[in-house]
Each structure stands twice: as structure tokens, then as C-alpha cells.
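One chain of protein is taken out of this complex; the other chains stay put.
Then we have chain A:
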Amino acid sequence: MAIRWGSYPVKGLYDELIQGRAKPRPAANQLCQFLHGLTDKEIAEHKNAADLAIKLMGITFTVYSEQDGGAIDRAWPFDIIPRVIDNREWKVVELGLVQRVKALNMFIADLYDKQQVVKDGVFPAGLLEDSVNFRPQCVGVKPPLGIWAHICGSDLVRDKDGTIYVLEDNLRVPSGVSYMIENRQIMKRVFPDMFENENILPVDDYPSKLYDMLASLSPRKVAKPVVAVLTPGIYNSAYYEHSYLAQQMGAELVEGSDLQVGDDDCVTMRTIDGPKRVDVIYRRIDDLYIDPEAFLPESTLGVPGLMRAWKAGKVALANAPGAGVADDKVVYAFVPDLIRYYLKEEPLIPNVPTYRCIYKEERDYVLEHIAELVVKPANESGGYGMLIGPHATPEEREKFKKLIRGNARNYVAQPMLTLSTAPTLVGNRVEPRHLDLRPFILSGKETYVTTGGLTRVALTKGSIVVNSSQGGGSKDTWIVDTEGGN
């Protein structure tokens, strides 16, 4: 027997599968027994089968490498041991996410309208003025259903005491959902027997939910609105996902140069039969690049006139331009207040305690305790530009102190959490590795939350950086119904 739970270390950690010496959590019990029953040879076979499946299915992500002189495709790093969550716990998380995204959407709509939240003193006017993601071009626009952030990817982490926190909300162009679906496909190919005996809830209805939501935004009330996914192209790290989602939805995958905006403000795509009207665009290009007339004039990725078309109500954009204003690590610190303000409810999922460097008192605390804290710039994603205090060198800490003093508004800091772990294959043994979870929330006429989400795992021992561009991998995420029934 290759995997012995007795020697798996969980001391001082919250492990998602093992709760004590050789003792699996109830929802993971069957899985752990199954894994225990595998021989070294079988483990290696399953691992190879998964790697092969990834290679042949062409599941890749693209990284930009200066060394190699351009974009290179890497196979998706995948660990064959799934992460398991009990459905009872998940249901609570789901409600918390719905609550959170609802408040965020009301907040965004308010900011581009009356700004009541600022007038009522809940959100500081100064922060809004400084926000790099507030788009004055969007003021006064009324998108369909009043929704701005149609697709949200919120990152959840669990601390060592078992509490689940929201770490951040991604409201611009969150990615990863295709990998969530592909991870499940791989697992079904590699471990069909596990799925026969367990009650694992399916994840693959996401593309059809996404399509329904997008179609519901169409300005033309036609039976089959034309939906397009707008991608920056094959060199984008998430290109695989753009194409995957377009394919799964039966939507067109378009690049900026495929689209044009006419004098009637309608968006059309260039087809072999001439121009064809587009109703809804799921854009995977950042705000600043979508329209050189409205934003960065040098952008070649976007479509000139797209903002004009959107404002005229001739095309729907998801997410709406400007939605990123709430996707900001400084705004993040206010989300619990926003939930109370807009919904008159208490947040169901807590925020990680966050120090806002804009406030002197909190800033002083951060500067003093920098060695214990994780410092994050407000507007970077992918784990770039972060300082992990406890692991940083004194020089790095000094550098960040200088950065914070120079641009306080741009930084927040959080205590260093001990992210929960899950057993991860290292050779043919298992070791604990830290992980997070990114569920996706769709907001349209109804709100939909993915069953689980994308579990990202830091493959390096002790590391908490889970981004695939920086040595992270992923696991299939099982929401397991332990109560039987169907």
C-alpha cells in the first residue's frame, strides 16, 4: 500500500480530507479508503493516464516567457487527488456568495448613478476619486436588469481554525472556470470507478447557465440572439478558456478585428456572407482595451465604437465596462459594510481582516507589523506585486514600506492565514499542500453558483501561491452529498 494516512501530517494545519491522525473527514471517507487501496503501480498508472489525457485533450495555459522569446503553452498542472467538501457546508457558502455578489452589483450600479453610498458616508468619496477602475465614461449608463458584474469569481480560503473567508472578488474578467469543468472530465476518464460509488454533484451545467444568462441580456428580443465571446487572441493566458466556453455555448469566438460598429451604433461581425449583427458580447478583454475611441487609443485588441454601441443599448457587454470598480483590494475591505448597507443583512461569509493603508492608524500598524502581514497592491491580479511578510527578506520589506508610503491608497494588508491543505501526490506518496477555491457566480434574472469551483493548489512545499503562472496546480473539487437521497 502506497498511501498510508497514518503517517500523513496534519498537526497545526486544517486539512480538507484528513481531520486527525489517519482519520478522514466523513465526506472524504470513501475517497481516502479508495486511495489507500491503490498500489504504487496503480497510482503511477492513474497519474500517467491523467497527464496523457491533459496532453491529448490539449488542456493548456499560456505563459509569457521573455527567456523563451514569447508565449508558450504549458500543459495544465493537475493533481489527481480531489478536494472534497460536504454538500451541507457548501450550501451555506453558496448563500453567502449570492448575498455578496448581489450587494456588489447594487454598489456598482449606485456608483454610476446617484452615489447614495458615498452621500450616506458608507464609502469614502476620496477612495472613489482615486479609484483606477472607476470609469467616468460609464456614469449614467443603465445596463439591462441593472446588473454590471454578470460573472464573478470569488476566491475563498480556509484558515487553520476551519473558517472560510472570502479573499477577493474578481469582477473584471475572472478565469479558470473551464479548468473546473476539464478537471472533472479528466477525473471521470481516469477514475470512473470512484464516481460509481460516491454521490458527487456534477459541475458541467456551467456553460449552458452562462449561455442562458448572456442570452437574457440581448437588446433584441429574438429567439436566438447572437452571442459572441471577445478574446484578445491566442497569446492570452486564458485563450484556451475563451475558446472552450465559446465552443460549449455554441457562441462565436471573436477577436476585436472581427467586429465593427456601424453608424447606427449596431455591432456587426465580419462573416463570409457579409456583416452580421451581434447582440451580446462576453468580453474577455480588460476595460481599457475594449474600445480605442473611449479608452486607450493605442489598443489594437478592441473595437472602435464599442462603448458608443453599449451606451446606445444596441449591444450588451458582460461584464459591463466599469464593473471592475468593485474589484479592488481596497473596496474589498468595505464589502461587509456594503452588504449591511444595501441588503440589511449580516455577511454570511466573513472577509479576511484587512488593513487599509489609506487610513493613518491602519497604515502605521501595517508599517510596524509588515513582517507578519501579506501586503497587496489594490489593482494587480495573478499574485503579482505582493509581499508575503514572513517569507520576505528585510530588503523586500523595506522596499514595500517605501511603496506604501508613496501610494498608500494602493495598498492593503492582511494577517498571514495558514491556508488549509489537502493531500497532494508527490512522487507516489502524499503530502499536504495549501490550496484555495474559486467558485463562479453568474448574475442575470437569476443567480447561479458553480457546484464547488476551481481548487488551486500550491505545488511547492509550504508555498501559498496558487496561481498557475507561478507554480500552482489544480485539483478536481467534489461537493459530496453524504445524506444519500438523489
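Everything below uses one rule, namely that contacts are C-beta pairs under 8 Å (C-beta built on N, C-alpha and C of every residue); 3 or more make two chains touch, one makes a residue touch a chain; residues count from 1.
Just so we're on the same page, contacts and distances are computed from a predicted model.
From the set "Phosphoribosylformylglycinamidine synthase subunit PurQ", "NitT/TauT family transport system ATP-binding protein", "NADH-quinone oxidoreductase subunit I" or "Alpha-E domain-containing protein", the protein name that UniProt assigns to the chain left out of the figure is "Alpha-E domain-containing protein".
The hidden chain makes contact, of the residues A:Trp90, A:Tyr244 or A:Tyr342, with A:Tyr244. Interface note: of A:Ala50, A:Ile80, A:Val254 or A:Ala392, the residue touching the hidden chain in the full complex is A:Val254. In the complete assembly, the contact with the undisplayed chain comes from A:Lys55, out of A:Arg4, A:Lys55, A:Arg220 or A:His369. Residue A:Thr271 is the one among A:Thr39, A:Thr271 or A:Thr300 that touches the chain not shown.
On the side of chain A, the interface with the absent chain consists of residues 55-58, 229, 233-234, 239, 243-244, 246-247, 251-255, 257-258, 269-273, using the contact rule stated above.
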